[in-house]
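A protein chain is absent from this complex, but the other protein chains hold their places.
After this line comes chain A, so read on.
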Amino acid sequence: MSGSEGAPPHKTKSGFRLERWAPLILLGGAFAIYVGVVLATGQAQYLTFDNLIAILGRSIALGITAIGQTFVILVASIDLSVASLISATAVLASVIMDGSPAMILPAVLAAVALGGLVGLTNGLVVTGLGVNPLIATLGMSLIIQGCLSAFVSNFAGSVPAEFQVFAYGRLGPFPLALLFLLALACLAWILLRFTKFGSDIYAVGGNEEAARFAGIKTRRIVVLSHVICSVCAVIAGLYLASRLRSGAPWIGADGVYDLESIAVVVIGGTVLAGGRGGIWGTMAGMLIFSLIDSVFNVAGVDSFAKQVLRGIIIVAAVAFYAARSKRIVA
């Protein structure tokens, strides 16, 4: 343990810090593998600009959810209710719209209100009742999914063509949704990097007690982070409804958005214990995920074997950062 470097404290300041560059290294590695596989199988058509954009387009819902998840993980909380919330908003929005363009605004408002309510409840149960966030949001997930499947069992409602622009519209060569994701990421980055709220989030995640003693209203920060996370899940749900042209009660669970968004955030270098990480890491994590998927597709890996490899890759990617730390984890 101590033989390798001795790790004097000043070394971390000037020296190369792996944690900081790990998302980029992993991303570079994933991209190199992608290019390698494409060239090795002689399918150079997969290297075009359009195709790379298409790869990104496939993981937009995951990216939006992961941005929200980053906020809660930064405050050392977690949100497992995003997948069922995604299903619920997709169904709610598409039922309210029911093909009529006039109802787009009410549907979006209703969905955002639902997300705000869910996030507020999650946050209050976690902070007020002191329930472990894993359990609180898991319970919330069961409640939402139960309520949803009590009413709906198939595709419900329909989304008017005007709203499908969200998923299918293009601005020049770029899909509208991709630009939206980029804008959302920038917004989140500005919020975390340049505002008081952002630095409060890092403070609460790093050491809640110290943050409270420093005069930060820690509970409010945690609740707000949960609201942000739920609203991001709502946006992802709206995007999926727009893409599938209708909402179904299984789209969130099918995409495993709860666990995958957590995996994306963690692969992006945000620490589950809170206080360290950021949005661009999460974006890198999302890119890594979609590149891995594309590698499997290009290489023609069997879909079950794909799943096996996926599980191993998630663990390996996290181990890539964590293996060097000396902390005891559980």
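The rule we apply is simple: a residue touches a chain if its C-beta (ideal position, glycine included) is under 8 Å from a C-beta of that chain, and two chains touch if they have at least 3 such contacts; residues count from 1.
Throughout what follows, contacts and distances are computed from a predicted model.
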Options "Autoinducer 2 import system permease protein LsrD", "(2Fe-2S)-binding protein", "Fumarate reductase subunit D" or "Aminomethyltransferase": UniProt name of the undisplayed chain: "Autoinducer 2 import system permease protein LsrD"
Touching residue (missing chain; options A:135, A:161, A:183 or A:210): A:135
Contacts of chain A with the absent chain, listed as residue ranges: 125, 129-132, 134-136, 138-143, 145-150, 259, 262-263, 266, 272-273, 302, 304-312, 314-315, 318-319, 322-325, 327-330
